[in-house]
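Heads up, one of the protein chains got dropped from this complex, but the rest are sitting where they should.
On to chain A.
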Amino acid sequence: MLNTRLVKDTLVKRSTFLLLLISLSVVVIIAVGLTVKSIPLFEYSNIFQLLTDKVWAPMKGSFGFLPFIAGTLAVTLISLAIAIPLCILTAVYLTEYASDALKNMMLPLVNILAAIPPVLYGVWGVLFIVPLIQLYIAPIFGVVTSGYSVLAGGIVLAVMIFPIMISIMVEVLQTIPYELKAASLSLGATKWDTIKHVILKKAKPGIIAAIVLSTSRAFGETIAVLMVCGNVPKVPTSIFDAGYPIPALIANNFGEMMSIPLYESALMFSALLLFVIIFIFNLISRLILRRLEGGLDG
């Protein structure tokens, strides 16, 4: 009797271990697969030139990634500029001021925002943000634009990263010990003084981790950005210019790339670029968050 139970136990142990190995090997498969596929491009041109060349003309054999890198950076920076202040203030409000009832209403709403698929953000961007920019925002600055711009991409991305930023920031802010706030308040500081000088200072590493994690989310977002950015392979010079972020490049060109040598390799290289950047960003922020969590336990 005991024997069959032990056999079962061992069997489960072995098979689940195998599942673990297989799932984790995905990291290796992605890294190796993309690198191998990128090699032809490296042989054709050196990496420094690829990253700094402005001309993207695969038909003529010139693969400059700068417009795409610039496009990605532009939308990401715009989205961060919008999301960071809004999210910090909202998270602080939820943890320091809001009643439990309000918190119990807001956090589920934020969860819904997180559950909305990217394509719906894209639809919203096309129907709401793009016309808003074209008809109302751009004319204020005296600019004529179709509305399909890096600004549109940035706004849509900002809303997309609200949920992840807010939920992590709320978690981080909740780890601040009550004694610390009480000490500051008892010295006659106002609540806002306490937030500025005590809470935010103490929560800084966690907040940075939340921002880094959201940045990597913004980097990899594909379809929503592709729908609203205009997709012109040029370095954008104003926020009303069209841009062409890296993920959109991959998604847009997969069908036709097979016919041109090196094209596939170039797209795989851009996927590799995304993977490496996002991997590093995620690793850093997760390590910070983990240390904070560990500090709480101990």
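As a convention for this text, a contact is a pair of C-beta atoms (placed from the backbone, for glycine too) under 8 Å apart; a residue touches a chain by one contact, two chains touch by 3 or more; residues count from 1.
Everything that follows uses one rule, which is that contacts and distances are computed from a predicted model.
Chosen from "Phosphate ABC transporter permease", "Cation:proton antiporter", "Cytochrome bc1 complex cytochrome c subunit" or "ATP-binding cassette domain-containing protein", the protein name that UniProt gives for the omitted chain reads "Phosphate ABC transporter permease". Of the listed residues A:79, A:145, A:184 or A:216, the one in contact with the hidden chain in the full complex is A:216.
Taking the whole complex into account, chain A touches the unshown chain at residues 5-6, 8-9, 12-13, 15-17, 19-20, 22-24, 26-27, 29-30, 33-34, 37, 85-87, 89-90, 92-94, 97-98, 106, 108-113, 115-124, 126-128, 159, 162, 166, 190-193, 195, 213, 216-217, 219-223, 227, 247, 250-251, 254, 258, 267-268, 271, 274-275, 278-279, 281-283, 286-287, 290.
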